[in-house]
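This structure is in structure tokens; I'll ask about it shortly.
Just one protein chain is left out here, and the rest sit where they should.
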Amino acid sequence: MPIMMDAEALAVFMKDVFKQVADDFGIDHVSETDLTTRLLVDNRHLRPGGTVSGPSIFALADVSAYLMTLARIGPKALAVTTNCSIDFMRKPEAGVDLIAKTRLLKLGKLLSVCDVLVYSEGKEQPVARASLTYAIPPK
Amino acid sequence: MPIMMDAEALAVFMKDVFKQVADDFGIDHVSETDLTTRLLVDNRHLRPGGTVSGPSIFALADVSAYLMTLARIGPKALAVTTNCSIDFMRKPEAGVDLIAKTRLLKLGKLLSVCDVLVYSEGKEQPVARASLTYAIPPK
Amino acid sequence: MPIMMDAEALAVFMKDVFKQVADDFGIDHVSETDLTTRLLVDNRHLRPGGTVSGPSIFALADVSAYLMTLARIGPKALAVTTNCSIDFMRKPEAGVDLIAKTRLLKLGKLLSVCDVLVYSEGKEQPVARASLTYAIPPK
Partner (left out) sequence: MPIMMDAEALAVFMKDVFKQVADDFGIDHVSETDLTTRLLVDNRHLRPGGTVSGPSIFALADVSAYLMTLARIGPKALAVTTNCSIDFMRKPEAGVDLIAKTRLLKLGKLLSVCDVLVYSEGKEQPVARASLTYAIPPK
């Protein structure tokens, strides 16, 4: 089962469809079951003390599970998140990107399930973990 | 058990500590166990088709559970979200605020637990539900 | 939208299809959007200290969301839980039933979403909260 969109195709699609946020994210690597993305951390993502805000971490996990799903089903803007569970475990480092490592656990006809580990770049211990379910639009 | 911060005190605190996002949110009502807040929906919260983005809905749920907790424990900037589970159930209406109705289910020494129902203003069916756990800083 | 199964029909269905566990549960009340059920607490549900086990509380939440969904869609044994998020907030009382109050938040074509508050009978503060998603089998 090859991927239907590679990192470049995903980046182009994101710029087309979500231009408000496309500049926040980078796509490092994609395979059939794994995706590595990053939040290009900027002042607008920060909270007092230099830490990245919870909603910015959520946004990274959400876009990552979406892109992992699109990599397999092709460009469908209408896939929607139905559920996310997220644990915030450590304070992100100031001044570095956040890296999200996403695994595709299930790709069904109607639902995809991914889990995501989020790291401050260069650190071994995860900042957050999330699991997300996407509803895939019927053909 | 009276509240330690009313709606006005919460709004002042939010402007002090989270000035980047304080203008996004309004506080309609607070009691010992319930809080009503709103996302003052603006272009920056929208996705194609005029719908409010998932991260904006998450941010509303997150700030609501935080403010509900602070209403009871007083102004502690350091309370942190440890877990959130969120279900996205319906597409938000375009052009109206989102209203969050938060209930405090538990206020322990170390953890608070809230649930939140999010509505498009004027609608009966919820757009999303979330449950959140906050870690309360030790005295 | 009337219900398709009342409390008696749900109880009969449960005995037919899940006879291993049907005796664990009682159905107090059902309406279009709300269901009250109980775990008939017995020795086999207990952990040391007389408290009800986590898996027994999970089982009560799970069966409650299932029965709430069936009350609306009719007897479909094949509806399956796809996701559950549960917070354990207080230790259940020894020697009393657990009461589950379930709300149907969404009934779509493919998915239903419920939330459940679980109480020790006679107590005001919830023992646990859960939210569950069921996948509804296509017609």
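For reference, chains read A, B and C in written order, and residue numbers begin at 1 within each chain.
By our rule, a residue touches a chain if its C-beta (ideal position, glycine included) is under 8 Å from a C-beta of that chain, and two chains touch if they have at least 3 such contacts.
Keep in mind it's a predicted model, so treat the numbers as computed, not measured.
Determine which of the presented chains are touched by the chain that is not presented, and list them.
A, B, C
Considering the complete complex, identify which of C:Thr37, C:Ser64 or C:Thr82 is in touch with the unshown chain.
Candidates C:Thr37, C:Ser64 or C:Thr82; residue touching the omitted chain: C:Thr82.
Touching the absent chain: which residues on subunit C qualify?
On the side of subunit C, residues 17-18, 20-21, 44, 46-48, 53-56, 58-59, 62, 77, 80-89 touch the unshown chain.
Contacts of subunit B with the missing chain: which residues?
The missing chain touches subunit B at positions 82-83, 85, 110-111, 133, 135.
So that we can see where the missing chain sits, which residues of subunit A does it touch?
85, 87, 89-90, 105-106, 113, 115, 117, 125-126, 129, 131, 133
Please note the rule applied: only the chains that are shown with their structure count from here on.
So the centre of each chain is just the mean of its C-alpha atoms; given that, what is the distance between subunit B and subunit C in Å?
28
Using the average of all C-alpha atoms in each chain as its centre, how far is it in Å between subunit A and subunit B?
23
For subunit A and subunit C, what's the span in angstrom between their mean Cα positions?
Taking the mean C-alpha position of each chain, the two centres sit 33 Å apart.
Hunt down the residues of subunit A that sit against at least two other chains at once, touch-wise.
In subunit A, 82-83, 85 touch at least two other chains.
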